[in-house]
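In this view, the complex is presented without one of its protein chains, the others remaining in place.
Chain IDs A, B and C follow the sequence of writing; residue 1 opens each chain.
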Amino acid sequence: MIRFLTAGESHGPCLIGILEGMPAGLAITEDEIARDLARRQAGHGRGERMKIEQDRAQILGGVRYGKTLGSPIALQIENRDWENWRDKMSVHDPGDDLRTAKLSSPRPGHADFAGSIKYHHDDLRNVIERSSARETAMRVALAAVCRKLLLSFGIEVRSHVVRLGGVEAPLAYHDDSLDDLFARAETSCVRCADHDAEAKMVEAIDRAVEAKDTVGGVFEMVVTGLPVGLGSHVHHDRRLDGVLAQAMLSIHAMKGVEFGAGFSAAELTGSQLHDQIYPAERGVVRQSNSAGGIEGGMSNGEPIVLRVAMKPLSSLMQPLDSVNLSTGEATHALKERSDVCAVPAAAVVGEAMAILALMNPFLEKYGGDSMSEIHAHFDASPPSPWR
Amino acid sequence: MIRFLTAGESHGPCLIGILEGMPAGLAITEDEIARDLARRQAGHGRGERMKIEQDRAQILGGVRYGKTLGSPIALQIENRDWENWRDKMSVHDPGDDLRTAKLSSPRPGHADFAGSIKYHHDDLRNVIERSSARETAMRVALAAVCRKLLLSFGIEVRSHVVRLGGVEAPLAYHDDSLDDLFARAETSCVRCADHDAEAKMVEAIDRAVEAKDTVGGVFEMVVTGLPVGLGSHVHHDRRLDGVLAQAMLSIHAMKGVEFGAGFSAAELTGSQLHDQIYPAERGVVRQSNSAGGIEGGMSNGEPIVLRVAMKPLSSLMQPLDSVNLSTGEATHALKERSDVCAVPAAAVVGEAMAILALMNPFLEKYGGDSMSEIHAHFDASPPSPWR
Amino acid sequence: MIRFLTAGESHGPCLIGILEGMPAGLAITEDEIARDLARRQAGHGRGERMKIEQDRAQILGGVRYGKTLGSPIALQIENRDWENWRDKMSVHDPGDDLRTAKLSSPRPGHADFAGSIKYHHDDLRNVIERSSARETAMRVALAAVCRKLLLSFGIEVRSHVVRLGGVEAPLAYHDDSLDDLFARAETSCVRCADHDAEAKMVEAIDRAVEAKDTVGGVFEMVVTGLPVGLGSHVHHDRRLDGVLAQAMLSIHAMKGVEFGAGFSAAELTGSQLHDQIYPAERGVVRQSNSAGGIEGGMSNGEPIVLRVAMKPLSSLMQPLDSVNLSTGEATHALKERSDVCAVPAAAVVGEAMAILALMNPFLEKYGGDSMSEIHAHFDASPPSPWR
Partner (left out) sequence: MIRFLTAGESHGPCLIGILEGMPAGLAITEDEIARDLARRQAGHGRGERMKIEQDRAQILGGVRYGKTLGSPIALQIENRDWENWRDKMSVHDPGDDLRTAKLSSPRPGHADFAGSIKYHHDDLRNVIERSSARETAMRVALAAVCRKLLLSFGIEVRSHVVRLGGVEAPLAYHDDSLDDLFARAETSCVRCADHDAEAKMVEAIDRAVEAKDTVGGVFEMVVTGLPVGLGSHVHHDRRLDGVLAQAMLSIHAMKGVEFGAGFSAAELTGSQLHDQIYPAERGVVRQSNSAGGIEGGMSNGEPIVLRVAMKPLSSLMQPLDSVNLSTGEATHALKERSDVCAVPAAAVVGEAMAILALMNPFLEKYGGDSMSEIHAHFDASPPSPWR
């Protein structure tokens, strides 16, 4: 079973993550982690920050001679911007002269207001440093290690953007070879596999930049290669769709998630919707995947397909109406450097959270303390009880 | 902090639930629990089973003289149908003569297929008895106890059906006084607050009954009275939207969840979407609730609003195509008595899961081992750090 | 991974337990569970209650046709004494006439005092009903199911009493064939494998009965057949000795636990203590087991040996000095029917808690959802990395 914790403020010295419970013997390099970090930093509409930072996670523990030891894995991503924030984000009280002015005008849509009440902070800086989506860089780094493990069992987690700034990509996962679709998405500046839609999405972002506004969208994720039976119907908190839904909604700015036919499933009748089962040479076959790969809270052998809705970001260059909480007067929300659109990045974070969420259902089924042990178990698992 | 486990098969002797971590001194009766169980059993389109069972939870532990003791609360709901299933569901092997025939043709959309592979069962009965949504009766019963606690702090969790079998109710939570809206929904046979839509929904169900088909829908849930700052932005798994999303998707047949503007948030720009903040006599005020009451993973003082999509049920009286897994031959799926539509019931289960999911964020903030202690803490919590 | 919760008051209608996470396909009967319950009820020095109750756990869920389903297992043990306590322990308030007098004079050594403060109870009955060691019957029942699983992998958990009422049994686990030792203990009325010591222990108990006093003791537990490498050195909370220590000290009246040489290890030098390693035909061999089978927080292939100290029980027939907390006046502690000595029973509870504590380290290593899958994994686990 894995556990992980992350720490670090957006303009503090670094992000830190610890991943406990990984088996020994997994080959992993900092370069492989860097690859996913770079994917997260890409995308049309990102802000200035992404140009300052070129995220690279340093492995501080748990790996030796290129392989995991079984001990906790510690990663550190330095914040290059920290140099400019040493006083403003000082661990020690720098004294009256150097202390920076308090922020008191919360951004609608962000953690600022509720976080300051919850933690009794009279300076919104104390909230927004941790509520920033910069924290997701560490999730992506930790997940990159786990991705390596899942890949060795043929499990792939991939994503593409299907809607952005009001533009819909006509493609869905089933229209196409998945490999082609994701190859195109991977090279797209908005992570969209459809060229026409891509162009319109870029336009939508550019319009938002001009309007000092922000735009949201929807990404789709597909998990292939999962064995049948991850998750369980026997207890509510073991259902795989619930576990994945928590993971998706734990990402900043996500407002909805749906599996397979999702909300449109509510419109159809049972006979229209369900994925009927037919005999196949080996086992069974389906002609549709309305279930999105999950039946009864378990992976059913089909690709897991889910879509996640991201709202437009809450940090606008033309700030929204707000209140100065110190004075009670109407004002505009604080300005914090941010992106205009981060849907393509969010898709990569979505992959990371899906990977992390799938790890324990996977490890629970196969067990083992080393890669060789897990593979031996995986290969030895009994065949179907049928025939 | 609460923990709970449920057990019991659909046609076994009973459902059992244990709720650990409840404070002492909460007044609760079996009648109060029965009220929510009855709400779950109502609704046009329910099957024969609901006529057999009149669910009542017996309190077997944790309550004395009408008040909780602080010790774990144990509830038992008898399955009246058990009388007809003693042999088929015998704990002991009844011998070759009495053992019932194995089921081998999985229902598309249900746990049957994946569950039999996962648990290595060559009789689908061994899966479907626990994957049945009957299990949710116990969730509702356990949540009825917690509902009492939250209510004493002014927190209410209510639901209504906004879409069913393709019919949409024009009302949403903000169109109306919430009390009126939910009062109407409570008396509706489809839990719908709009009379015209209700009539059409009933028609849709009746059509499905005739067609031996099933229909799904969408319910909306509103949580009012929550203090600001439940959940947290500081760690991914403490975000309240993620916690609630897991709870919703842990319910049988749910395929999507969205908060506030939800998927439509992806279509708007930031300036259109976000709930701007204005000065008010006491604190601040908003003129919209696109966030659905959650910002930065925390309750922000506005009602929490979420919608959940339910697919049409998987047990059809005109069974879908399937495969006899024992022989490999094409056949129709097994027939199991079920409902034609359970969206109104699902809404009540949704309330239950939301209540259970909110308990720990609430208890984490206020602490305490007895109702008097929690109330003392609640009343003593410091005022806003602002002004 | 297993989870379990127990509920039920000592004189309530029953004890309830739910065990979630057990694999499917484990053969288990109520008779097998009853065997361990009977072992727990035996022993010289038990009180009247044990004559009233003949504990038998009824399986209410999770088992069909003699085998586990993979779904949560629910057990119920009826309290026969409940008939005499219906009013005193009524779930509903029976009204002023039937309500029993409140208890207000706490027993030194028991939960009475602290429990009443913690849960804000002004009637000690509200505490002592759950703090009674009767609750351990359910732990034993749940563990009996798990014992069956571990046994199928050759893992045995056994106990004997090595000290009671000041009498020490000269035998320890290494003096003898373990099978002989435990066979003798199993037939002893004080669970002691040495006949002379047994006689003196019985005398000590009889003396205490006469003096209206109570006696404690020490039991030793031995776990054989564990594979190397359960638990882990990599994180503090995964160390097997810590996990087992928690399990032992979670039992009523236990005041200490030690592994292998235990406290006497503190007296020796490293060269005297440690179990040196020698070549053997297959792998390695040791000539001592001072470590008690755990090195670096992991099972090392030798038997796990631990000893647990039990204080004399806190319910004396000649009650100790106490205070009537309602009036503040000096008085004697309340009288509650109890045993004079329960060390032999505690040893059986110790076995149960050890079994429950070992389950997750075991399942974590081997994984699997069915007995056939776990066995396949177990058999496939890679051989030693050495030679």
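Note that a residue touches a chain if its C-beta (ideal position, glycine included) is under 8 Å from a C-beta of that chain, and two chains touch if they have at least 3 such contacts.
Values in this document were obtained by computation on a predicted structure and should not be read as measured data.
The chain that is not drawn here is touched, among residues A:R35, A:R64, A:K212 or A:R387, by A:R64. Note on the undisplayed chain: of the listed residues A:D36, A:E129 or A:E258, the one touching it is A:E129. Interface note: of A:I16, A:A34 or A:L178, the residue touching the hidden chain in the full complex is A:I16. Of C:P13, C:G61 or C:P106, it is C:P106 that touches the chain left out of the display.
Looking at subunit B, the residues touching the absent chain are 1, 20, 69-72, 229, 232, 234-235, 363-370, 372-373, 376-377, 379-382. Hidden from this view is one chain, which touches subunit A at 3-9, 12-18, 20, 23-25, 29-30, 59-66, 69-74, 76, 89-94, 99, 118-121, 125-126, 129-130, 369-370, 372-373. Summarising the interface, subunit C meets the missing chain with residues 5-6, 104, 106-122, 127, 130-131, 135, 139, 163-166, 208, 211, 213-218, 228-229, 232-237, 239, 241-252, 254-263, 265-279, 284, 286, 290-292, 295-301, 309-314, 316, 318, 320-323, 325-330, 333, 353, 365, 382, 384-387.
Note that only the chains that are shown with their structure count from here on.
Work out the mean CA point of subunit B and of subunit C, and you get 37 Å between them. The geometric centre of subunit A is 26 Å away from that of subunit B, both derived from CA atoms.
Within subunit B, the positions touching two or more other chains are listed as 5-6, 118-121, 130.
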